[in-house]
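Only one protein chain is missing; all other protein chains are in place.
Moving on to chain A:
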């Protein structure tokens, strides 16, 4: 078990890990919603706080409504983005893709990944920052190479 076995990760992997983390920050819930009715559709509707009793009147229109809506709500944002084919538009046509703001002109600042204060050091292995020996210890115990920032 030499030290070399824990080899450092390269710049590309570091960037990928940051992307993974950014996707995590986009999530609506920390964990997937447990056992919900989405999967099977009509079997058991969850109990509402105050269920509306007037569904019988509009039953017919509601059924077609929900069928239609179901058919358009299966795709993810990424699938819709591909389907919209805005990638193929010439670069001078403004779209969702061209509107993304550019990187900053200023160099990134460095903060300790443990305590949040300015940090001068980075982990040799994973590239995450820490500011002191104490934070280095915490980092190595809990976070190093665990794909979170």
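As a convention for this text, contacts are C-beta pairs under 8 Å (C-beta built on N, C-alpha and C of every residue); 3 or more make two chains touch, one makes a residue touch a chain; residues count from 1.
Note that in this section contacts and distances are computed from a predicted model.
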| item | value |
| --- | --- |
| Omitted chain, identified by the protein name its UniProt record gives, among "LAME_0F04962g1_1", "N(6)-L-threonylcarbamoyladenine synthase", "Radial spoke head protein 3 homolog B" or "Actin-like protein ARP6" | "Actin-like protein ARP6" |
| Residues in chain A touching the chain absent from view | 18, 21-22, 24-31, 33-36, 38, 46-50, 52, 54, 61, 64-66, 68-70, 72-73, 75-77, 80-81, 83-84, 86, 92-96, 98-106, 108-109, 111, 114-118, 142, 148-149 |
